[in-house]
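In this view, the complex is presented without one of its protein chains, the others remaining in place.
Let's turn to subunit A:
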């Protein structure tokens, strides 16, 4: 069964909710080396659009590099 990472160590007074803070595994946070091509307006991996490499997208994080905008909440700019 999937195992979550241990919570980040707590010290001093912190909000109760942060007890549930966990570090994300590289499997979730890792992204392949990408270069944004401003002319084609997409990210490239070794010169090939990431969008054309769905196996690569599956292989790396399913949030596709945006762990700070997880799939539940974000600031929407």
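In this text, a contact is a pair of C-beta atoms (placed from the backbone, for glycine too) under 8 Å apart; a residue touches a chain by one contact, two chains touch by 3 or more; residues count from 1.
As a working rule, contacts and distances are computed from a predicted model.
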Expected UniProt protein name for the omitted chain (select from "NADH-quinone oxidoreductase subunit K", "Gas vesicle synthesis protein GvpL/GvpF", "MvdD-like pre-ATP grasp domain-containing protein" or "Osmoprotectant transport system substrate-binding protein") would be "MvdD-like pre-ATP grasp domain-containing protein"
Touching the absent chain: which residues on subunit A qualify? 1-5, 8, 13-25, 27-29, 31, 34, 36, 38-39, 41-43, 49-52, 54, 57-58, 61-77
